[in-house]
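Comments concern the structure below.
The complex appears here minus one protein chain, its other protein chains still in place.
Showing chain A:
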Amino acid sequence: MRFNEKELVSLSRQPSEKAAELGMRGPKKGDVVKKRLVKLVVNFLFYFRIDEEEPIGALLLEQCRVEREDSQTFSIAFLDEAERKYLFECDSEEQCGEWVDAIIKASYEFMRKNLIFYRTEIHRLTGKDPLEQYGISDETRFQDCFTIKMTLFKENQPKTSEHLV
């Protein structure tokens, strides 16, 4: 499968949400823990050999499960297969927690769900769709789930709407 490698490498050099030296173990049997510079940029996790310019590899952080393995270790599992579980060893419990948090929230799909949540809630609270002012309420990107939710919401509305002083 082809991908735009140079552009992805360029992305790895961008300002990062989070970067640290962690112990990293690959998903294959026999993979050992190695010290890597791990860098979170948008929804990609890049990992470098210490002091190297170009990353060894990149992981797309979508459709993955991030879990705490113990107080200082977390894992990222893809495809629910044991084979594709990457392990990361942190220096502290706090650092571990921060990484788990940051990786979960970096996912595009996670952000999309949040957007739909806020959109629905703001509509419920104000009667207005907040995306209308940006002229993007019809975008497919935010459309389907919202439409479904709005249909359900309207069906469940009580008949009287006057409840404020």
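To be clear about the criterion, contacts are C-beta pairs under 8 Å (C-beta built on N, C-alpha and C of every residue); 3 or more make two chains touch, one makes a residue touch a chain; residues count from 1.
One rule holds for everything that comes next: contacts and distances are computed from a predicted model.
Choosing from "Gem-associated protein 7", "Sesquipedalian", "pyruvate dehydrogenase (acetyl-transferring)" or "Centromere protein W", the protein name stored in UniProt for the chain missing from the display reads "Sesquipedalian". Mapped onto chain A, the interface with the missing chain covers residues 1-12, 14, 17, 42-44, 54-60, 62-64, 78-79, 84, 98, 101-102, 104-105, 108-119, 121-122, 125-126, 130, 134, 136, 139-141, 144-145, 164-165.
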